[in-house]
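Missing here is one protein chain; the remaining ones are kept as they sit in the complex.
Read from first to last, the chains carry the letters A, B and C; within each, the first residue is number 1.
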Amino acid sequence: MKQGILTLSELTKFIELLKTSYKVFAPVKKEEGVFFEEVNSADDIALGYYNSKLPPKRLFLPQCEVLCTFENGQLVEIPIADEKCAIFGMRPCDALALSRIDMVFDKEDLKDPYYLARRKNTVLLSLVCDKPLDTCFCTSVGGGPSSGDGSDIRMVHLGNRLLLEALTEKGESLISSAKQFLKKPKQSDLEEKEKIVAESEKKVPRIKVDGIKENLEKGFNLPLWSAIAERCLGCGVCTYLCPTCYCFDITDEVKGEKGKRIRTWDSCQYPLFTLHASGHNPRPSKTERMRQRIMHKFFYAVENFGRTFCVGCGRCVRSCPVNLDLRESIELITGNKACVSTRK
Amino acid sequence: MENPYIPYPVTIEEITIENEARDLKTFKLVFDRKEDEEKFRYLPGQFAELSLFGKGESPIGIASSPTEKGFLLFTVKRAGLVTSELHSSETGRKIGVRGPLGKPFPWERMEGHNIVIVGGGFAFTTLRSAITYILHPQNRPKFGKLMTIYGARTPGELLYKKDLEIWSKDDRIELHVTVDKATEGWKGREGLVPNIVKEVSPSPKNAIALVCGPPIMIRFTIPVLLNLGFAEDDIILSLEMRMKCGIGKCGRCNIGARYVCVDGPVFTYKELEGLPAEY
Amino acid sequence: MEGIETKIRETAKALFSEKKIDILIGHEKGSLVFHSRPVMIRDANDTERLVWNSFCTNNLAVYLPRFFEPKKPKKGEVPPPLPRVAVIAKGCDARSIIGLVRERQVPRQNLIIIGVPCEGMIDKSKLEKLLEGDFIASGSIKDGGTSITGFSGKRLDIKKEQVLLDACIECAFPVVEDADIAIAGTSRKPATEKYKTAKSFSEKSPAERWRYFAQEISKCIRCYACRQVCPNCYCKECFVEQTNPRWVSAGDDLSEKMVFHIGRVFHQAGRCVECDACVRACPVGIDIRTFTQKVAQDVKEMFDYCPGFSPEVSPPLCAYRLDDRQEFITEP
Partner (left out) sequence: MGAEEQTVTSQKVTAQSKNKTDGWKPKVVAFLCNWCSYAGADLAGVSRIQYRPNVRVIRVPCSGRINPLYIVKALQEGVDGVLVSGCHPGDCHYISGNLFARRKFAILKNYLTYLGIEPERVQFSWVSASEGTRFAMLIEKVISDIEKLGPAQKLVKEVSR
C-alpha cells in the first residue's frame, strides 16, 4: 500500500501507533520558536509551522555524543544508539540535507557507525512545505517544497487531512502497519496536492546560483572575500543552525578516573578549527574562514559528492546577528548585482 | 561494522630520547592483541592517531617500517596537551593507536626509480620508515639508487642517530647528513639542506624525490629540485595539518577540495600546485 | 527619524571630504524586513547607504579592536599609521567604545564618535511573538506606531513602546556623553528605575531562581554568539577554549554550560553596559539579560561605578578602598 489519507482526527491514534515501536519526535512550538522534541501526543505537534529554529540534524548528529567511555585509561564501553525513532513533520529541505550528510558519513570504506545506526533506526515522515518564507531559496539549489530525498514518507497537509505517500520500503511498511487509520486517497486529494505543491513552488523566491562552482574555482583570491566577511563576527551560529553542516570536534571529558571521549559540534568559523600545535593557522582570519564555508558548500562538496551542500532553508540568513546574507554572497560571486530578488 | 573511532590498545615498550633538548622522544609500541597487529597493515608514509584516554588524540607519522615486525615506532615532539602527557609517561603505560590513516608514498609508482629522500628536522619520521622499507633485502632490488639528505639545526637535534650510523656504513644507500650550525666534535657536513641538495645535485633521470620537513625548508628545497630537472610530478611531499577524526569526516584538514587525512598526507608537488595555497 | 538619517549622511560626507577619517562604521538597510545591519564605509559616495531607524540594534563597538591590533612590523619597516575611524554611536555603543578606550584596546585620538539621539530600538522577536510564531512578511512604521503583516496575512498595528527592546525600556543613559560630533535630535527619557530585571528576579526564591537558571542555560548550544557580539569580549584566547588548564569541556553537560556562562558574566563585572547584543544574538533565545544585570547592579551598589563614562577612573576590580563592604566575610 503506497498511499493513504489520514484525517487529522485520527492523528492522535496514528501517533499512538507510532509510539508503540518508535520514539516520536515532532515540531513543538516554544516561546523562542519551533524545536524538534519528543512528543507524547498529537496535540503537541505544531503542524502549521514554517521551519524549526534548530535543524532536526540534531537528532542524528547531536551537539554532544559519547564515542566511548573509559576508566583509568582503559576502554569501557562504546554506546551506539539503538533505540528506534520516528521524526514526524520534518520539512523536505531538512530531509534533503540529511541525504547530503549521508554521503559523507556513509562512504564505502569509512563508515560512521554512530550516525548510521541512528539513521537506520529512524523513519522520516516529511511534511510538504506549503509555507516558504522570504529567506527560503530551496528551488534554486536543487531542492523543492515537495522533494522526497532523504525521507521515507512524504505527507501533504490537505486542510483537515494528511495525504501520506511512501517513498521507501521503510515508509511502505509503516503505512501498511497503519492501514486501519488510512483511507484510499481520492483523485481530488491528489489534485489538491498538486495544486498546493505548484502554488508553494511559485512562492519560493529564486536566486541566481548557476555558475557558482566555476566562479569559485577561479575565485579563491578575489578581493570580494574580504568584502563579504567584513561584517562577520565569527560566531558560528550559521554553521550550528545549518542542516547540512556536519563538522565536529573530538575531545576527552574527564572527572576523576572516569571519562568519556565525546564528539561535539564544531565550526569552520572558529579560529581553533585549523590551529596547528606549532601556532601556524592556515585560515587565520574571518575572511579565509568565510571563504571556506562558501567554497565547501558550493564547490568542494560538488567536486567530492556531486551535490551542493546547501538546501536553501534560510536559517543562516535569518539568525546571523549582523545579517550576513548568504544569498547576497552567492549573487556577488556569480557576478549578478548583489541584490536579493525578493518574492516575485 | 568496523568502528573507525576506537583505537587499538597498545603498550609503550621503550622510550628513547632523540635530542638534547629532550622534547623529541621515540615511542616503541606493542599491540596488546595479535589480531589488531594483523589488521594494522600499513606502508611507509601513512600516519596514525595516538590516543591517550583523558587527554585526546594526536596525528603522528609512523616511523617504523612494515618490514620491522611486532612493534610500531612513533617520534613525538612535546607540543600540546596529548604530546606533553605522552612525554611524561613511562614504559608499560597502556595507550591507543588508531589507524593506519592516510595514503602512503606511491610505492608501486616508485618501483624501478632512483629514490632521493630529503628530510629536515623532526619530520624525518615517515622518511626513516621509507628508508628502512627500501633497504629491506626483499624490497631493495625493486628500486634504483637511494640517496638521502637529512639535516637538522644542530648535531644534538638529529633523529635516529643509531640508524644514521648503520646507514652511513651501508653501501646500498648514499647518506648525506648536515647540520645548520655545527658544534665542536661534529665532523660531518655543515649547511642548510637546500644548499646541500644543490651541492650533492642528485640526477633527476628516472628519479623520484620524497621531501619532508618544516615549511621553510620545503619552500627553499623545491626550487632547487626543479632547477636540477626534477618534474613537478616526481617531487612528493608529506603535509602537516590540524586533524581530529583522521578519516575525512570532521572537515578541518582540507586544502581546497582535498582532505589531507584521506587524500594525503602525501601529495605530489604538481597536485599541490593545483590546490589553493591554504596550508 | 528621517531628519537624523540625513544629518548622519551629511556629517559622514563632510568627514570624508575633509579627509578626517579613513573608515566610518554605521548601519545600512538589511536584506530582511525590519532589519538594519552594520556597514563599513570607506569613501564619500557610499555614505548614501547609511540609514537610521528603529532597527539599528547592533553594537558597533565590537568592530573597533580589529583596526588597532598591534602588528609586528617587518624588520626595518615603519608600521603603517593607525586608521582614523568614525562610529555612529547611540548611548550604549558610545559607552562600550569608552570602555574599550579605558582598556586600551582602541586609541581615543583615532576615534570620532558621532553621537546619535536614540529613541529606543524595536525588538523583532517581540513583534514575532505578537504574530504568534508567524514571521513578518512586510511592515511599515508611522509616527510612533508600527503596522506589520505576517506571512499568514494577519495584520497588526502596535505602538512602538509596546515592542521596544528590554534594554531600551530600562536604559538609563540614552544620551551620548563624550561624542565628538553630536547629531541634534530628541532621545528617549532615561528610565528612572534601574536594574529592574535583576531586582524582580532576586525576589524569587533560591530554588525558583536556580530552576530558571538551569532551564535557560540548558538551551545553550555552545555557539558562543553571545561572546562574539560583545564588545567587551576581545580576548585572543577565551578561557572556554583553553586546554591547559581546561576550565570547561566541550560537552553538553549542564554544569559545563553553567561554568561558561558564570565565567563570561563574571568577566563583565564593571564592563557590561547592558546593550543586550548578547540577548539578540542568541539563536536559542536564552534570557541572558537576567543573569548579566545582577553583576552590573552589584558593581553600582557596592563600588558606585558605572561603566562607559570617565575613562580615567579605574574600573572596580582594579581598585580598592580600605572601607569596602565585607558583610559576607564569615566570622567564626
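In the analysis below, a contact is a pair of C-beta atoms (placed from the backbone, for glycine too) under 8 Å apart; a residue touches a chain by one contact, two chains touch by 3 or more.
Predicted model only: the values in this text are computed from it and were never measured.
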item: Residue among A:Lys2, A:Lys120 or A:Lys258 touching the omitted chain; value: A:Lys258
item: Identified contact with the non-displayed chain, of C:Ile23, C:Ile141, C:Ala191 or C:Val259; value: C:Val259
item: Residue among C:Thr186, C:Ser202 or C:Ser310 touching the omitted chain; value: C:Ser202
item: For subunit C, residues in touch with the removed chain; value: 198, 201-202, 206-211, 213, 239, 245, 247, 253, 255-256, 258-259, 262-263, 265-266, 269, 291, 294-295, 298-299, 302-303, 316-318, 320, 322, 324-326, 328-332
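Convention: only the chains that are shown with their structure count from here on.
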item: Of all other chains, the one whose Cα centre sits farthest from subunit C; value: B
item: Result of counting contacting C-beta pairs for A-C and B-C, higher pair; value: A-C
item: Geometric centre distance via CA averages, subunit B-subunit A, whole Å; value: 40
item: Two or more partner chains touched - positions in subunit A; value: 249, 251, 254
item: Subunit C contact footprint on subunit B (complex, rising order); value: 80-81
item: Interface residues, subunit A side, partner subunit B - complex; value: 67-68, 70, 73-75, 78, 80, 104-105, 107, 110-114, 116, 220-221, 246-252, 254, 259, 261, 263, 266, 268, 273-278, 280, 282-283, 288, 292, 295-296, 299-300, 303-304
item: Subunit A partner contacts - residues on subunit B that touch it in the complex; value: 1-6, 9, 52-58, 79-80, 83, 93-96, 215, 240-242, 244-245, 247-257, 262, 276, 278-279
